[in-house]
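One chain of protein is taken out of this complex; the other chains stay put.
Up next, chain A:
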């Protein structure tokens, strides 16, 4: 499914990565360890399914009120492996589902 991003209409929705310090996450951990954070970003404007097309059309015709329905979002469709680190007080922590592995318009 993720491959759709490269070939399909939603070329904009891609996996991007950024190198961070553990403290940049603001999750309350005191650690000097670092990590790669991967996230999904980009546009999902091009309607992907008939469902999305119908929603768009109905919104345009004001048959349904905008704001109550959502467009497809560029979101993770799979998460990266768990990440573990040792904090400054020598306590281990494990982060699960913290970073994206694949993206899609869902």
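Just so it is clear, a contact is a pair of C-beta atoms (placed from the backbone, for glycine too) under 8 Å apart; a residue touches a chain by one contact, two chains touch by 3 or more; residues count from 1.
Basically, contacts and distances are computed from a predicted model.
> Write down which listed name, "GFRA1 protein", "DNA replication complex GINS protein PSF1", "Trafficking protein particle complex subunit 6B" or "Light-independent protochlorophyllide reductase subunit B", is the UniProt protein name of the chain that is not shown.
"GFRA1 protein"
> Under the stated touch rule, tell me which residues of chain A contact the chain that is not displayed.
With respect to the unshown chain, the touching residues of chain A are 1, 12, 14, 16, 19, 32-36, 39-43, 70-86, 90, 92, 94, 97, 101, 104, 106.
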